[in-house]
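For this depiction, one protein chain was excluded, whereas all remaining protein chains were kept in their positions.
Let's turn to subunit A:
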Amino acid sequence: MELVCPAGNLPSLKAAVDNGADAVYIGFRDDTNARHFAGLNFGEKQIREGLKYARDRKVKVFVAVNTYAQPSGWSRWTAAVDRAADLAVDALILADMGVLDYAAERHPNLNLHLSVQGSATNPAAIGFMHRHFGIRRVVVPRVLSLAQVANLIENVEVPVEIFGFGSLCVMVEGRCLLSSYASGQSPNTYGACSPAAHVEWRDTPQGQETRLGGVLIERRGHGEPAGYPTLCKGRFSVEGEIRHAIEEPTSLNTLDILPGILAAGVSAIKLEGRQRSTRYVSQVTGVWREAIDACKRNPQAFRAKESWHQTLAQVSEGAQTTIGPYHRPWH
């Protein structure tokens, strides 16, 4: 089981490599990837240096080109695919069927992964993508229970990668338009959810307010900690009650079910967080490396160490973590 770690810049890539990643995933500096944030991602020089650093240490580098191209921007996506092919990256992570079709035709030897943004949640969907584009891995959306993941693995030819840790998307990735409904920009069209340029913070007599595209997505008491301004984790009014109508500000952590993940035959575990700090990447990569190695050595005896949980809790979004959809009662 491969450990796939995030890197939003060169220091993070090195941190992931140094702390035990089997593969690092990165993006270019534009809207062709789903972490299109200011100051993040890789230019030509950083990529070449990063590739060399990783390869010298036998770590793979994957490039995500996992947003959806519209006709007016099409050439940016094909250019990104060509660039990744020229760099001979270890895998290209794609979501858009048109971009997959282009990549499969133009670069038949390129190793293609279907991104989580590709929204394939069942054997028929994965079979379709495999038949037409020859995908060699699928990253499944965070909607399946662990039992469903295990069942999926039995029924597809394509190795399955799942998200193990990090910010939790509550919706099927690639099929959530909440961000563009409020702000005009979504992960699909722009490469970011709740983009920073549309977020406003205001101190009012009623409390501290967070707005996205002018829509009030959270109002909290003075002194309450501010979470990430993601609209699905805000509090709203439902039948007269103010509550987290969609999800609480919690993040995903599957350490406790690692033996089950291993037994299910999961090929790779991905850690979320290309937008996070180098310190985050170092710490979560280190913990997960240690955990996976311990679990592989003796799955029966595996118990997540308290120190691992403490380290992860320090860098988690929100104060709480959840096993999320892998655990049926979450649904």
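Convention: a residue touches a chain if its C-beta (ideal position, glycine included) is under 8 Å from a C-beta of that chain, and two chains touch if they have at least 3 such contacts; residues count from 1.
In the analysis below, contacts and distances are computed from a predicted model.
Enquirer: Looking at UniProt, which of "Phosphate transport system permease protein PstA", "Ubiquinol-cytochrome c reductase iron-sulfur subunit", "Ubiquinone biosynthesis protein UbiV" or "Cysteine desulfurase" names the chain we cannot see?
Expert: Choosing among "Phosphate transport system permease protein PstA", "Ubiquinol-cytochrome c reductase iron-sulfur subunit", "Ubiquinone biosynthesis protein UbiV" or "Cysteine desulfurase", the correct UniProt name is "Ubiquinone biosynthesis protein UbiV".
Enquirer: Taking the full complex into account, find the residue in A:Gly8, A:Gly174, A:Gly191 or A:Gly260 that is in contact with the omitted chain.
Expert: In the full complex, the listed residue that touches the missing chain is A:Gly174.
Enquirer: Among A:Pro6, A:Pro229 or A:Pro325, which one touches the chain that has been omitted from the display?
Expert: Of the listed residues, the one touching the omitted chain is A:Pro325.
Enquirer: Can you tell me which of A:Leu87, A:Val215, A:Ile257 or A:Ala294 touches the chain that was removed from the display?
Expert: A:Val215
Enquirer: Which of these touches the unseen chain: A:Ser72, A:Asn109 or A:Gln300?
Expert: A:Ser72
Enquirer: Extract the touching residues of subunit A with respect to the undisplayed chain.
Expert: Listed in rising order, the touching residues are 68-72, 74, 95-99, 101-102, 118-125, 127-129, 131-132, 142-145, 148, 151, 170-172, 174-178, 180-184, 186, 188-189, 213, 215-219, 235-239, 242-243, 245-247, 325, 328-331.
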